[in-house]
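Structure provided below as structure tokens; questions to follow.
Omission of a single protein chain aside, the complex is shown with its protein chains in their original locations.
Presenting chain A:
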């Protein structure tokens, strides 16, 4: 039986992951320990949570550059609410999620109603949120609260020496949630349709505007959730946190096999993409002799490869329109 074309990119992602992990285990005995796996899941939790939201944005044919600033902004906001107003961290998290989703929705409305390039609107959002961080707080501040301490201390033991942290568990839940939304709801399928061919989607009777607004709302929500996890995980807030995370998230999505032009990809792929980036980092840390910038070089090379692969796959399609109409 012929393998469905839609699975080619994610199969490539899995192959790369297997290769890298296999190399790690071959080179360093310790790599096979669940300790490495647990650390990978924890350290990349906030990145993958953001990337899940980014997956929807890219699937719809858009981009969201505001997510890195959102993470920092939510951290600063949480610190202010918890230490400044004495709020319970869970309450502060709830408010943060609402604020994040609302800001995403706001950008979505502008993008959809005024038909403006998402690149430029979310770029504005990126500057705006980063600026607001400094309006609230100029320095790094700790978030002191027993709940935060409990959150970062929470562990589920894995077989071997590894464990899953609360961040990792939240991230896994987010990935599962993302998979369900993408593949088992009409909203999710409409996102794919719009990214595949917006003009056709419109003629097929899909509510394009409301779907796009919901996509950016979702991205705002997930990046806010990522900000909450980041704040809990580091137990601090810093206006210059998570600079450039938007680009890491985009890289994770693309390495995960999602078409940069939209319409094809999997949330699960993004999870693997994020893990691949973490594995590369870990490999270079294990090696010890290599400069950490090698991480960027490897990720760059992988991106080149994946983008060419995507092109080869879409080129074989008949009736595939260039760009968005």
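One rule holds in what follows: a residue touches a chain if its C-beta (ideal position, glycine included) is under 8 Å from a C-beta of that chain, and two chains touch if they have at least 3 such contacts; residues count from 1.
Here is the rule we go by: contacts and distances are computed from a predicted model.
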item	value
Name under which UniProt lists the unshown chain, selected from "Sugar ABC transporter ATP-binding protein", "Methyl-accepting chemotaxis protein", "Oxygen sensor histidine kinase NreB" or "NADH:ubiquinone reductase (Na(+)-transporting) subunit D"	"Sugar ABC transporter ATP-binding protein"
Touch criterion as defined above, residue of A:113, A:161 or A:199 at the omitted chain	A:199
Of A:190, A:270 or A:295, the residue in touch with the unshown chain	A:190
Footprint left on chain A by the chain that the document does not show	4-6, 180, 183-186, 189-190, 192-193, 195-197, 199-207, 259, 263-264, 314, 316-321
